[in-house]
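All protein chains but one are shown at their positions in the complex.
Take a look at chain A:
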Amino acid sequence: MIRFIAVRILRAAITILAVVTFAFVVLRMSGDPAQVMLGPDTPQESVDAFRRAWGLDQPLWIQYLAYIKSIFTGDFGVSMRDKASALDLVLQRVPATLQLTVPALFLKLMIGIPAGVYAALHRQSFTDRGVILLAVFGFTIPSFVMGLLLVLIFAVILGVLPSGGQDTWMHGILPTLTMSIGGIGILARFSRSAMIEVMGQPYIRTASAKGLKWRDVVWSHALPNAAVPIVTIVGFMVGSLIAGAVVVESIFSWPGIGRLLVVSVSNRDLAVVQCILLIIAAAMVVSNLAVDLLYGWLDPRLRSVASH
């Protein structure tokens, strides 16, 4: 078990390093921060001075080694725009993002899973077809379309909810809804197919043949088995709690990490972008690790595979 976890952690570290390296190289190859920060008509001497100040005049691999070294000492760099610690800038935005993504995750779980399980247990019924139809709508409509649609209905036509900003809790409703609808659809569809698969297994017939009440067959025999594929999707959703709001925050002018990322990329604010990507990658990797450990807890067969 310890070896299993050690291997997973090593793999996680490699994944994060790969993301960081990729971000580092792509950001520097795709544009010049000096040009963007200083504007097109800046004299060459100022540009050169800017480059020297930020170490951009060094060869790429020296910049890279310096960057990796500073990460290990806990220094994530300084924002070129705000001259403040990149990590502080990013961490300041985390609560705003979580204000949207955590309630959205809650909605996804509370609506998506029960809807999918119910549909599976009442297969071919009117409700089942309704759930499938809504689920397909939910995850095929892109969030920027969904967001604009909701703004049109609730802010423009009905005028009951604000269309952007972060002033009151009412401002959070539309972005949270926009973010959760797709996830609800995905979870409903996954839970439904996982549950249909499990309900057709011989051990479910055994549980019924034993004389168990239908409710107990579903709760204590079917759901624990259906949980494995559902946990995979939920793990992905938890991992994207921080990253998941890029588009929606931009639509609703919500001052979270997503919007900071968009602004920082267009400004070529290297340290901030790298810091955000690092945090997103770390969140994804940690939730993947948690899912792997959860698999073992949910399915004893995987546990014995892992320990061998």
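Some notes on this structure:
FYI, a residue touches a chain if its C-beta (ideal position, glycine included) is under 8 Å from a C-beta of that chain, and two chains touch if they have at least 3 such contacts; residues count from 1.
The criterion applied here is as follows: contacts and distances are computed from a predicted model.
Missing from the rendering is one chain, named in UniProt as "Peptide/nickel transport system ATP-binding protein" (options: "Peptide/nickel transport system ATP-binding protein", "Deoxyribose-phosphate aldolase", "Tricarboxylic transporter" or "NADH-quinone oxidoreductase subunit H"). For the chain left out of this panel, the touching residue among A:206, A:253 or A:266 is A:206. For the chain left out of this panel, the touching residue among A:189, A:221 or A:268 is A:221. Against the chain not displayed here, chain A makes contact via residues 123, 200-203, 205-214, 220-221, 224-225, 298-301, 304.
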